[in-house]
Structures are given as structure tokens and as C-alpha cells.
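All protein chains of the complex are present and in place, except for one that has been dropped.
Here is subunit A:
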Amino acid sequence: MSNNRKKNLTSIQQQYQTFAKDREKKRPVFKNCIKAFFVGGFICTIGQAITTFYMYFFDFTEQTAGNPTVATLIFITMLLTGFGVYDHFAQFAGAGTAVPVTGFGNAVISAAIEHRTEGFVLGVGGNMFKLAGSVILFGVFSAFVIALIKTILIQWGGL
């Protein structure tokens, strides 16, 4: 709450605020960070293993193996979300499961499941990208801006 609003409160209200603040459970930020670090790292290790798998058994190089790896990770997350397993991981690790690309798969499927009762077209179809849509839009738009900057630099900057 801003200081300005705090001044307008009566003394009893202010007393109550401090009383509540003392008893509020503190957010374990550091612990959450550690959890997110390890679980996120674990997901990335799995991703690395999948990349290595694609390099050894298929004709993908280090550069091109990234595409099927992302697709596989998203696919696995979608299945896990559907079976209700991913929610438990996410509850434990927080950002550790949301920041890697698996968070994207989770956002799509969880929205689809949530709106399943509203029908397939208006429910699932219309709301599937409610959460993940902004991610796609931001990705596409920022890629466009970066490409524009690069083009300008190469065309006129002589880079």
C-alpha cells in the first residue's frame, strides 16, 4: 500500500495493518529460487539429452537439433499436463517449470482443459492460446523488430 493512502487511515486501521504484517507468512524467496534453479536445470538436462539423442540417431547437427528438441519437450509437457502430473511439479518448482519451453506447453493445454466445458470451438479453440498467445505474439513481434534493426544495420551501417 502506498504511503499516501496509509496516512488517510485511522490509527486503529494502521495498528491493524502492522498487526497483520507481523503475522503474515514471509515469502521464502531464496528457497523458491533454489527450487526453481534445480528443477529448471533438470528440465534443461533432459532437453540436452534429447538433443544428443537426435544428433546420434538422426541427421541433425548441433544447430538444427534444437527444433525437434523443443517440439519433443513441448509434446511431453502437454501429455504430462493432460495426465495431471505437471501441476505437481509446477507447484513445487514455480518459475523453474514455467521459464523453460515446457511452460509454454503447460500454458496451452491447461487453458484448453479449463475451457473444455464451453465446447470444442468456442471453448477449447477460442481459449487455447489465451495464456500462450501473448508469448507467441511477443516472440514473433520481437523477432520482427530485431530483423528490422539487423537489416537497417547491414544495408546502411555496412556491418
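Going forward, a contact is a pair of C-beta atoms (placed from the backbone, for glycine too) under 8 Å apart; a residue touches a chain by one contact, two chains touch by 3 or more; residues count from 1.
Criterion: contacts and distances are computed from a predicted model.
Peer 1: There's a gap in the complex where one chain should be. From "YeeE/YedE family protein", "ABC transporter ATP-binding protein", "Preprotein translocase subunit SecF" or "Peptide/nickel transport system permease protein", what does UniProt name that chain?
Peer 2: Per the UniProt record, the undisplayed chain of the complex is "Preprotein translocase subunit SecF".
Peer 1: Give the residue, chosen from A:55, A:95 or A:124, that touches the chain omitted from the document.
Peer 2: A:55
Peer 1: Take the complete complex as the reference. Which residues in subunit A touch the chain that isn't displayed?
Peer 2: 52-53, 55-56, 59-65, 67
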